[in-house]
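Every protein chain except one is present and positioned as in the full complex.
Letters A and B mark the chains as written, and numbering starts fresh at 1 in each.
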Amino acid sequence: MAVQRIVVDPITRIEGHLRIEADFDNGKIVNAFSSGTTFRGLEKIMEGRDPRDAWAFVQRICGVCTHIHAIASVQAVEDALGITIPKNADLIRKIMTATQFVQDHVIHFYHLHALDWVDVVSALKADPKATSTLAQSISNYPKSSVGYFTDIQNTLKGFVGSGQLGIFANGYWGHPAYKLPPEANLMAVAHYLEALEWQKDIVRIHTIFGGKNPHPNYLVGGMACAINIDNDNTINMERLDLVAREINKAIDFVNQVYIPDLFAIGSFYKDWGFGGGVTNYMSYGSLADDKTRNTKDAVFPGGIILNRDLSKVMDVDPRDPEQIKEVIDHSWYDYTGDKGGRHPWNGETTVKYTGPKPPYQQLDTAGKYSWIKTPQWMGKSMEVGPLARMLVGYARGNDVIKTSVDGALQKLGVGKESLFSALGRTLARGLETKIMVDYLKTTYDALLANIKAGDSKVFEQSKWDPSTWPKTCQGVGFTEAPRGALAHYVKIDNGKVSLYQAVVPTTWNAAPEDQQHQKGPYEAALIGTPMADPQKPLEIIRIIHSFDPCIACAAHIIDVNTGEPLNDNHFFY
Amino acid sequence: MNETFYQEMRRKGYSRRDFLKMCGLLTAVLGLEASFTSRIANALETKPRLPVIYLSLQECTCCAESFIRTAHPLLSELLFNMISLDYMETLQAASGLQAEEAKMKTMQDYKGHYLVVVEGSIPLNDDGIYCTIGGRSAKDILLEAAQNSVAVIAYGSCATNTCVQGAYPNPTGAVPVKNIVAHVPVIDVPGCPPIAEVIAGVIAHYLTFDRLPELTNLGRPKAFYNHRIHDNCNRRAFFDAGMFVENFDDDGAKQGWCLYKVGCKGPTTYNACAITQWNNGVSYPIKSGHPCIGCSEPGFYDNFPMYEHLAHVPITAMPFEPDKIGKWITGLTVAGVAAHGVATGVIKRLDKEPRKDEEAGK
Partner (left out) sequence: MLKKSVYVWESPIRIYHWVNVILITVLVATGLFIGDPIFTRPGEAYAVFIMGKVRLWHSMAAWLFIANFIYRLYWAFVGNEHAQFKPWRKGFVSDGIESVKYYLFLTKEHTLHLGHNVVAQLAYFTVMWIGSLFMILSGLALQGEIFPGGLQARIAGWMIPLFGGGSYALRSYHHLTTWIFIAFVVVHLYLVIRQDILDDDATVSSIINGHKFAMVDGEDNHDKH
């Protein structure tokens, strides 16, 4: 049989616009191409702006990772200007980061990923009684009575019966790749709805400190939310109590619903070991101690693993021009002069669209085919994200991560090699969420202790005024986003941004191939995967979803640079 | 929206038998037991849920994230009882071809009866290459979906004022929905993102009162955008009293004073933040100590720097400060006047001789 080109566009249940083209032969995917199909060009927009405003622009890179880009941005500017933020601000930012991880991962699991494993229509056939028994056997979550599941099933029946299937319309229901029994499906659907309701509550932690979510507010030099425990219009006990309440709810939800579901569903799929992909993993590390700032023994340790060899970890330095480079062999950009890879400090984003004029059927994958660049570490494609973090942490010998990973593998009865798969990613995400809810609690306690000790400072004033800044300076803010390693680079000239660059997780993962046909992680993960029916790309989206794509982030939005001196005529401020 | 499927079929000359037969077929297609036939018939005889097509164009998905956070109505109530969300990339089960088919089906079956919600702007430069879905440009997709809809809700600042990608110099040529859609009503629901309950509220308003909400002079539903943040701000008393936060975390900040002098855009921002508040009434930026950045207003990114008091005139694309410009104008004027005065004096002295007899004449 001739090689057949499968096009999946749009890939839904992700952030942004991703297109996958895959070559299908003999029941398997033999080659794959990942293309980001949207571009916003924020790089040009950033030029000449006030660096203190930068976070608000780059936060809008992505509304899903709504917190982390702003954090990376303020960190980059603080790094450039040499600002050390007060302890309270550091703790508050950490609480907000952990909150984002927990919320984002739960949404991903239930609302973006679950329907790849859970057959909603099959849930109609479930026996509520058996479902209740199943639910009670894996968790002490209070909502697990027969009546509860009967209700859910009736709602679902009414819904399906209406003939208007809404978001479930045209799903791949009944596809042979679905393996769960009806009862597990019903339980998962019930928790889909519970998670939907719960996720809107946890983000209130962002609302307390940042005023809203999505897109809470930040401040270069600290946080804007003044702490005064003896005032009614500031962070006081009532505000903090709300945070505590949401943290407790989150701990319950993750322990009683998410983790049990993850293992329950995972145990049915543990033989589906596809989607491994590239063999190198990278984490910048984040949530380090505010004094040492050492990412190697941070909550998420930084490092590099090559060839899935967990016995060795290498160090990674986002500032090193030798280590991090972006190539554009298959991306719709051009470099002036040398067309080889470039470090973000001297990167460039000049659009050179060579793709077909829309509407089109197929991309020319031999040439340039994506708005996403190809970042590499020492010339190698790297996978970033929860799996990379867990692997690096494991290899670094981080106790919490090690116990957690070993426990999970034991529980599922599989070996470490199972981690290198779509399921491994999904599992790592769950384990990480558990680590994060616990971290939320300890960080919250630390914040209370610090306030109790009499410290209420949240903002460092000394370097606020542009007249106190050096004439030129540059900084990096790197951290771990829910989807992986993130770094923002900024150069400041005469108080204005002269260069801004973000190299974001999905750029690493969704990258197109390079000149030597070294595949990006998405592409590599798809190759070799069998498909039951090439018309119904369930297997493809399952693997892609395991990465939790975020294309708005990836499609080189911010990569700047012109390097040329600022044209003052643009700006009057 | 007022006609049920059943009524429509009857109108088109089908009998009840045909109708029931179709229900049976549908049951089979959906792979359900025969007992579902009566349920389906029942559902089709009652008013169908409002079909909604939610398009994501050039955006960051913050709007969708906000949408799913709605607390009243809960998203599940909205999805199960009020609307039929037939297309929304962020949530729908189907991908690729199957997703597009679901959309086509709704556009055909509910011609003139479905609502389109658009998140994101439409990049027009270079034939629309900056945002394509399924190989088609954002503009095509929007026009096609809007054509037979009841109304288009431009949801979020991208769709109403192009938000960040439309900031100077707008490299992709992004335009808002109202520049593209002309023949059906466009309702602007701005904000980056809008408050969850606001978008849900606009849809519920339409469903409950059977008409589109009344709009303000800026084309937004009065129900949510009638007042400025400033008019309902919890720090307003301090504004009137002239008690301002001068620096972040100063004594004023610790007392919750007004943020006007650290750049609050509340006085020029129409939104429900101060009333509805965010995430089920918890807080909103000002309450949490950060000035309002004016995210629901056109061109707000070009009204920055964020932390300076609003005094920047967005003439063309770039802002500048009226006070600076003004002092400049005044300074130049004074200089000009002085120069002119000196020149007058000099010339007069040179002219003194011939003038003398005139003076004598007097």
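Methods note: contacts are C-beta pairs under 8 Å (C-beta built on N, C-alpha and C of every residue); 3 or more make two chains touch, one makes a residue touch a chain.
The structure displayed is predicted, hence computed values, not measured ones.
Asks: Who does the absent chain touch among those shown?
Replies: B
Asks: Of the listed residues B:R69, B:K103 or B:K265, which contacts the missing chain in the full complex?
Replies: Checking each option in B:R69, B:K103 or B:K265, the one touching the absent chain turns out to be B:K265.
Asks: Against the chain that's been left off, what residues of subunit B make contact? List them.
Replies: Within subunit B, the residues that touch the unshown chain are 216-219, 222, 226-228, 231, 237-244, 246, 251-252, 260-261, 265, 267-270, 294, 297-300, 302-303, 309-314, 322-323, 325-327, 329-330, 332-334, 336-337, 340-341, 343-344, 347-348, 351, 358, 361-362.
To be clear about the criterion, only the chains that are shown with their structure count from here on.
Asks: Can you list the residues on subunit A that touch subunit B in the complex?
Replies: Touch list, subunit A to subunit B: 7-17, 19, 37-45, 49-50, 52-53, 56-57, 60-64, 66, 107, 111-112, 115, 120-121, 124, 155, 157-174, 193, 196-197, 199-201, 203-204, 206-215, 217-219, 221-228, 231-234, 242, 351, 353, 355-362, 371, 456-459, 461, 464, 535-537, 540-541, 552, 570-573.
Asks: With touch defined as at the start, can you tell me which subunit B residues reach subunit A in the complex?
Replies: Touch residues, subunit B against subunit A: 5, 26, 30-32, 36, 39-40, 42-44, 48-49, 51, 56, 58-66, 68-71, 74-76, 79-80, 83-86, 88-99, 101-102, 105, 123, 126-137, 140, 163-165, 167-172, 174, 192-193, 195-196, 234-235, 247-250, 253-256, 273, 278-280, 282-291, 293, 295, 301, 304-308, 312, 318-321, 324-325.
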